[in-house]
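Every protein chain of the complex appears in place save one, which is left out.
Going in written order, the chains are labelled A, B and C, and every chain counts its residues from 1.
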Amino acid sequence: MALSVEKTSSGREHKVKDLSQADFGRLEIELAEVEMPGLMACRAEFGPSQPFKGARISGSLHMTIQTAVLIETLTALGAEVRWCSCNIFSTQDHAAAAIARDSAAVFAWKGETLEEYWWCTERCLDWGVGGGPDLIVDDGGDATLLIHEGVKAEEEFEKSGKVPDPESTDNAEFKIVLTIIRDGLKSDPSKYRKMKERLVGVSEETTTGVKRLYQMQETGALLFPAINVNDSVTKSKFDNLYGCRHSLPDGLMRATDVMIAGKVAVVCGYGDVGKGCAAALKQAGARVIVTEIDPICALQALMEGLQVLTLEDVVSEADIFVTTTGNKDIIMVDHMRKMKNNAIVCNIGHFDNEIDMLGLETYPGVKRITIKPQTDRWVFPETNTGIIVLAEGRLMNLGCATGHPSFVMSCSFTNQVIAQLELWKEKSTGKYEKKVYVLPKHLDEKVAALHLGKLGARLTKLSKSQADYISVPVEGPYKPAHYRY
Amino acid sequence: MALSVEKTSSGREHKVKDLSQADFGRLEIELAEVEMPGLMACRAEFGPSQPFKGARISGSLHMTIQTAVLIETLTALGAEVRWCSCNIFSTQDHAAAAIARDSAAVFAWKGETLEEYWWCTERCLDWGVGGGPDLIVDDGGDATLLIHEGVKAEEEFEKSGKVPDPESTDNAEFKIVLTIIRDGLKSDPSKYRKMKERLVGVSEETTTGVKRLYQMQETGALLFPAINVNDSVTKSKFDNLYGCRHSLPDGLMRATDVMIAGKVAVVCGYGDVGKGCAAALKQAGARVIVTEIDPICALQALMEGLQVLTLEDVVSEADIFVTTTGNKDIIMVDHMRKMKNNAIVCNIGHFDNEIDMLGLETYPGVKRITIKPQTDRWVFPETNTGIIVLAEGRLMNLGCATGHPSFVMSCSFTNQVIAQLELWKEKSTGKYEKKVYVLPKHLDEKVAALHLGKLGARLTKLSKSQADYISVPVEGPYKPAHYRY
Amino acid sequence: MALSVEKTSSGREHKVKDLSQADFGRLEIELAEVEMPGLMACRAEFGPSQPFKGARISGSLHMTIQTAVLIETLTALGAEVRWCSCNIFSTQDHAAAAIARDSAAVFAWKGETLEEYWWCTERCLDWGVGGGPDLIVDDGGDATLLIHEGVKAEEEFEKSGKVPDPESTDNAEFKIVLTIIRDGLKSDPSKYRKMKERLVGVSEETTTGVKRLYQMQETGALLFPAINVNDSVTKSKFDNLYGCRHSLPDGLMRATDVMIAGKVAVVCGYGDVGKGCAAALKQAGARVIVTEIDPICALQALMEGLQVLTLEDVVSEADIFVTTTGNKDIIMVDHMRKMKNNAIVCNIGHFDNEIDMLGLETYPGVKRITIKPQTDRWVFPETNTGIIVLAEGRLMNLGCATGHPSFVMSCSFTNQVIAQLELWKEKSTGKYEKKVYVLPKHLDEKVAALHLGKLGARLTKLSKSQADYISVPVEGPYKPAHYRY
Partner (left out) sequence: MALSVEKTSSGREHKVKDLSQADFGRLEIELAEVEMPGLMACRAEFGPSQPFKGARISGSLHMTIQTAVLIETLTALGAEVRWCSCNIFSTQDHAAAAIARDSAAVFAWKGETLEEYWWCTERCLDWGVGGGPDLIVDDGGDATLLIHEGVKAEEEFEKSGKVPDPESTDNAEFKIVLTIIRDGLKSDPSKYRKMKERLVGVSEETTTGVKRLYQMQETGALLFPAINVNDSVTKSKFDNLYGCRHSLPDGLMRATDVMIAGKVAVVCGYGDVGKGCAAALKQAGARVIVTEIDPICALQALMEGLQVLTLEDVVSEADIFVTTTGNKDIIMVDHMRKMKNNAIVCNIGHFDNEIDMLGLETYPGVKRITIKPQTDRWVFPETNTGIIVLAEGRLMNLGCATGHPSFVMSCSFTNQVIAQLELWKEKSTGKYEKKVYVLPKHLDEKVAALHLGKLGARLTKLSKSQADYISVPVEGPYKPAHYRY
């Protein structure tokens, strides 16, 4: 697509696939609202007081229907919002259209190139004169990364006049990041530092982004406070686990229509995401084999009746391979060559480096046959057999299906809203330093509580004497911080 | 669509949505072939001898990718084939395109009107001069019905000069059938009798069609031999059960993206289809309630931990309703009025009369909001709350998703091929009278055996003394006819 | 034990382990009654009319608490009853004591020798002057076998003067049968023929006994009518499946306390019993591998995510082996030698010839270490490693635990009561010839219906127009005979 910012009739900036899908998006947003009681409760509780009045929020997070409900919760609480997706395939174009038309500046479409992706990220952070956002909602940490790299480059440039050299890295994506920053230096050599100055903080959605934040905290490189939303119980033990249990088979079915029952499935990694994937595959009738590096997680898999082997042990007999590790170099082209004809290879971890796409694309004589978007058959010349790779190795549940369902995202996103409220409320109090924080347990419990009524649940109430007996307040929080659920 | 037969460049008759989708259909057919070892084994075993040489086969069965592999198995064995779908929403247009271009006459597209549907059925049976097909593959019995009604009308017309009166029935669909027959009488008053004369027999795919056949057998109305494929073990205990276990959640997810976990789901009917649906919903984390008329099936549900209640007991607290009964008038508009906002109502039984669509459509003041094709929200005026109806009450797995996956359909369709071969081989021997037959157990076991290798299974072999001990041949069949599996 | 018939103070014949356990037995019988609604409903419905008035019933069926409730249902309906167990380990001594004291003549104790077992069977059939029983309740067919073999021997003796020669067979148990018959010939050379004359019929409980009956029917050897209770749906699809799903882990736990989670379990045979066992093991967290000869059952196992291999493939890596085949020679001593140290080997099929106990016992240098009754460790001399064999290869759920729970046995035994009533009612009508019959479906459905209320279920009622639409009576039966559930 031609990379120019467009405007709606009301003057809102955007770049989406097709604004005419806004009505369809609106209908699905309305359905989602009924399934997202936590976000709707936030609107009811906080809407009247407009706590985000004056706040600019930039979000880099899959631009789906569920995210649309999050965005409109932020705007309902008074915020101005700009948004981009954090994955080139994860945008739902009708959701983007509805938001662009009705609520916030959106720069996202399904099937961006990497250049387009980073252009969108830039636009999302670009609030025009006066610098950047007050708050960031990040997923995977790309918005945070861009600012940190930008500040680093500006400081170096000021000091030595040196500009970033895209050729200094082999990583195709990081080349683009450096190019953007280099080019930005020319027009405004303090853009990212102004952003940093204004920024109150970031709330980060996912394991991968959180890992980056803790690394920066450790080296002292973190430039602003961060709330780790991922490790709210109501996020990681719900979205990661139950969300993937739902969306992994959904992605498999939409992409390939393959019967899961009777198949041998390999799940690489048995963290929360891997647990959800393995459960889904087992329940659908597959025989599931897990690969793990961590003996505790491996023992958990065994207790659930799953076999724990190495990828090498099973590479030639399995039908379905799923990576969930958050690590890199999990399934290499050399594995893929040994797989059965039409074995399915996919990734549900945040980044696309779990599967060796580069090795596959550059394999001599390999042939790519696109069955349909995000479903490719790659045929090896030696055997003339092929494997089926989903979403080019990126998040298959968002690339091939519609990601996690609304209800579980309501848990995650209610944490996001609470985190954003907390950062904004404490912006001048010094409560949050340039560190990574998790939300206090009572807020975590509150998020859960907001989702019980929709499912018809009735909680038991502690008596005072029971609460004293177990040394907790009657109204909670009920568990110590180290409790694992 | 304008109802006129078109021709491919090679002269093949057809009427499909878009021939240009043929390449896409071909790619998916090739994927499906790998998942359909039973059909591919038939091609290998029987292809060289061309047993269907000279046979005309008409099929009325969901025109999907899997059916495409069936059709091309029939043609690979020498048959000439004409095809239509047996449901207005079940056609996959790319499958139809590929078959029309490459293999057989097809009259089918997704989203036919009822008039179009019966026009397609007529075309499928219309082999031009020389009458109708030699063999029918039927699913639900519409092709069989048309011939039986046609013959009845012709006989009456010959006797009394009376033609069928479409106004004699309230049933909108049957009006169309009578119209077609009435109009046909004018051009050829013995068309259906000529068809009947030529017909060697029918093989019927599904419970509903089989029920009709047994009713006709009982009254002596059956005009030609029929093989009941549905009650092959490798059909009803696989396709109906495991197929629906796969395709029910698939349909729900594609149509609504709703989170199944935590929801209350009602499955009406606990036959093979209901068992598959209930298993899928339970495994996805729903709390499942079953309604049943049959105390044995009800007791089975209870043993699986499912609650058994009446629809009235739970209509206002459940989130998802699925009909699987094969009966009519299961969920009436009066039930739907009492449901929660955005309750999902869908049917996975063969016909669309399980859900009272007429009552819904004619409810005073009701408002229909189409979210997307096959997903409608119906809003009741009194409460301004709505329910979501999938596929207009028709088979939701075919209307909203792609039906059953290839592997399980390979079991069903291998039975179809075997049944067709059997009818054709015995066409002149009198082995089959005008009755309903099931395939012998050794063929049923053969179908299963053809599907084991793909899943890596290794069968144990009986020794002679073991076989004698349990009084079976070493090579099977291994079970008495009454065995229930 | 000294084999002499004893008498209670009221003069009832018996031979049990310890009459003083009668109070304990009575308490558990009372608990069981609450769990056996079908039998209690029979007492309520038929008790007042005393339909068994004058009938002598001999039963050869595991003398458990549940059987006690069956026996007392028969006596409540007017019958006189004599009973023995059909397995040397399956008697619950407190149940036998309570029945002996209060209700019926019992000859059974846990841990009979084979000689004792057949002595008990003889006693059970011995009604003193006037011959044998009017009706037999059989389980596995041993009572029926004894009469058939007895009649055969008497006829041969009358014809040729030849008596049975125990040395003519290698089978240790059959030697005993022949001895009993030979010795009986001396005192009364027409005892079994008089029995046969009086006998109205037998109702047979289990797959193995039914197989024998059909074999006799086929050769014309069957001497009296038989009702196949096993193949009532409410028996084979409940008792065999759900009963074993309950009692297999129960037996494993009581015998060995072994953790099932994480283990590799091999289930030989995937019929109803095997399905129940595999489900239980999978749910407890084992990885389950199935061995099968029947490709259909094998394919069912695969659809449930179970691996299908041969015993040879897995013999050295599995932890638990269960035979459920109803066939012989499944696990041979040569397999056992290759197993891991402390692998558990057990059988839940009717007879003890699924496991090669003879081969094990006679293996040179093998050492048997009895951990506790019915739990033996057998150590092989070559490796000094051992395997653990349960219940000496006999039914482990009855030998090591208490068999199936009351509720599911209520289904089975209500069928037994109905079958006995049917035979007795029709004793003079000629309705039943010397053949094997199954109960009509409406009675099967009735049995199920009697068990729904206890579990809080509410059935849906068909309207007349719905019933007509699917061509069944409003009040059932609802399914055709071939329906598989």
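Keep in mind that, in the parts below, a residue touches a chain if its C-beta (ideal position, glycine included) is under 8 Å from a C-beta of that chain, and two chains touch if they have at least 3 such contacts.
Remember, predicted model here, so these are calculated numbers, not experimental data.
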Item to check | Which of B:Glu149, B:Glu173 or B:Glu304 contacts the chain that the document leaves out | outcome: B:Glu304
Next on the checklist: Just to verify: which one of A:Phe24, A:Phe224 or A:Tyr242 makes contact with the chain not shown?
Outcome noted: A:Tyr242
Checklist entry - Quick one: which of C:Ala261, C:Met332, C:Val366 or C:Ile470 touches the chain that's been left out? => result C:Ala261
Checklist entry - Thinking of the whole complex, not just what is shown, which of A:Ser58, A:Ser103, A:Ser203 or A:Thr291 touches the missing chain? => result A:Thr291
Item to check | Residues from chain C at the interface with the omitted partner, ascending | outcome: 24, 27-28, 31-32, 34-35, 65, 242, 245-246, 249-250, 253-254, 256-264, 283-285, 317, 341-342, 369, 371-372, 377, 388, 401-402, 404-408, 455-456
Item to check | Contact set of chain A toward the excluded chain (per top definition) | outcome: 211, 214-215, 231, 233-234, 236-238, 241-242, 272, 291-300, 302-303, 307-311, 313, 326-329, 411, 438, 444-446, 448-449, 451-452, 455-463, 465-466, 469-471, 476, 478-482, 484-485
Checklist entry - In the complete complex, which positions of chain B touch the hidden chain? => result 261-262, 282, 285-288, 299, 302-307
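We adopt the following convention: only the chains that are shown with their structure count from here on.
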Checklist outcome for this item: The distance between the C-alpha centres of chain A and chain C, rounded to whole Å, is 58
Next on the checklist: By the touch rule stated above, which residues of chain B touch at least two different other chains?
Outcome noted: 242, 455-456
